[in-house]
Structures are given as C-alpha cells and as structure tokens.
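Excluded from the complex is one protein chain; the other protein chains are retained at their positions.
For chain A:
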Amino acid sequence: MVNERLNSANPSFDLKYRRKKNAEEMKHQVITFAMMIFFTLIAFAAVGFDFSKWFIKPVILLLAVVQVIFQLYYFMHMKHKGHNTIALFLFSGLAVGLLTVLTFLTIVWW
C-alpha cells in the first residue's frame, strides 16, 4: 500500500526510502509468520499433553484470535493507512455476529 501511493511515475523515485520500508515490512511479516507457526505448535502441544479441557479450550481460542489479528493486520495490510472504514465495518459486523452468538449461548440454548 505504501509503495503504491506514489505521486511520481519515475520508478527510482524515493527508491532508498521504499527499499528500507520494504525491508522493514518483510521483517514484520517473517516475525509474525514465525509467531503464527509457534502458536500453532503450542496449540497442538496443549492438546497432545492432555491438559485439562478448561485450560486447552480458552488457550486455543485466544491463540486463534491473535492469529486472525496477525493475518488481518500484517498479511492483509490493515495496519497501513486508509483502512479505517474497512476496520469500522469489519468490527461492526463482528459485533453483530458475536451478539447473536452470545444470545444463542445465553437465552436460546442454555
């Protein structure tokens, strides 16, 4: 996204800055990718080591949420500028969905 926001058609415009940005971006992506793999390993390990269900379930769900955030913000570039509207609608939709789930869990089924 950062790289596409150019005012100049000249490909070597601001090349140094863009190189640096790209390198940084790459670093972030590699770190998050490594962490996501690590989280997956933890999730498998938690099940493998036969801990209490009351420990495993929340931990796996928590790791899943973190992974989704990584996915959205680092791999799908939501951390870049110009994604405010997208974030607004994403989280509003999430709120409506979770509210529905909450209702079903509290007053429909149990």
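As a convention for this text, a contact is a pair of C-beta atoms (placed from the backbone, for glycine too) under 8 Å apart; a residue touches a chain by one contact, two chains touch by 3 or more; residues count from 1.
Throughout what follows, contacts and distances are computed from a predicted model.
Visitor: So which of "Ion-translocating oxidoreductase complex subunit C", "Cytochrome c oxidase subunit 1", "ABC-2 type transport system permease protein" or "Spore germination protein" is the UniProt name of the chain that got left out?
Guide: According to UniProt, the chain not displayed is called "Cytochrome c oxidase subunit 1".
Visitor: Going by the contact rule already stated, which one of A:N22, A:Q71 or A:T103 would touch the omitted chain in the full complex?
Guide: A:T103
Visitor: Using the touch rule from the top, list residues of chain A that touch the missing partner.
Guide: 85, 89, 92-93, 95-96, 99-100, 103-104, 106-109
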